[in-house]
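Some notes on the structure that comes next.
Here the complex is missing a single protein chain, while all its other protein chains stay put.
The block that comes next holds chain A.
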Amino acid sequence: MRDALNLRGNQALLTRANPLAKFGSVFLISLVLALSIDWVSASTALVAELALFPLAGLTLRLLWQRAWPLIIAAAIGGWSTAIVAADSGAVLLDVGLWSISEGSLELGLGFMLRGLAIALPAILLMTCTDPTDLADALAQKAKLPHRFVLGSLAAMRLVGLMAEEWQTIGMARRARGVGSQGSPFQRLKATLGQSFGLLVQAVRRASRLAVTMEARGFGGGQRTWARESTYSLLDVWVVLGGLVIAAGAVLAAVGAGTWSFVWR
């Protein structure tokens, strides 16, 4: 988990783009897809996103490894929509209470594709963006307060550490006779106890880290940046790309006559 956030070895083109440009692109695409519930706009965006995989250094295999719960959730969501949505058009399958019609199948498919199309850009962004670079961009370009940005960045490193600590505390407590067996109530009690142990450790670590940061002069007014966050021509292309995907999805759906605002 700690290394999962590390981009070492990923040489893809989009790793060199400014995180803010990538973030803007992702935001545009997600916004447009959140407006409609048809399958044409979703699948247009999805195809375009799949085409971007090599640029972000993502492969289908890597995607499956990282996002299989999301993918399965989208499939289940689509399937249940298809089953329970009101029938319209020819009925394709009828098993007692459940039936799938052309209309409900379309809705289910749209639902599934949309879920994927909204999730994918975020996964693409995470794959090709280093958290440190993101923090640099947020502080230097978006002008967010550096105390807040760098504080969050340092805290995020501790989150990975806490995942390891959770396992250790679990073992340490088993060695004291606190098991994860028994009734649901006993299990809940054991989990709460373990969470408290983790909380204590987290607070201690965090305060020691805060001392370390303060002792390195953190928290003063003026600071310089060892890494300059810059925009390049690539970022123009990234934003344009986001615009094109978003606009393409809308136009395709309007052209096919399937565009429908969610609130209608």
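Heads up, the rule we're going with is that contacts are C-beta pairs under 8 Å (C-beta built on N, C-alpha and C of every residue); 3 or more make two chains touch, one makes a residue touch a chain; residues count from 1.
To be clear about the criterion, contacts and distances are computed from a predicted model.
Asker: Tell me the UniProt name of the left-out chain, picking from "Aldehyde dehydrogenase", "ABC transporter ATP-binding protein", "Branched-chain amino acid transport system / permease component" or "Histidine kinase".
Answerer: "ABC transporter ATP-binding protein"
Asker: Looking at A:Gly24, A:Gly77, A:Gly103 or A:Pro131, which makes contact with the chain not pictured?
Answerer: A:Pro131
Asker: Among A:Gly96, A:Gly177 or A:Gly257, which residue is in touch with the absent chain?
Answerer: Of the candidates A:Gly96, A:Gly177 or A:Gly257, A:Gly177 is in touch with the missing chain.
Asker: Determine and list the chain A residues touching the chain excluded from the picture.
Answerer: Output for chain A: 2-6, 8-9, 64-66, 68, 131-132, 153-154, 157, 160-161, 167-169, 171-181, 193, 197, 200-201, 205, 208-209, 211-220, 222-228.
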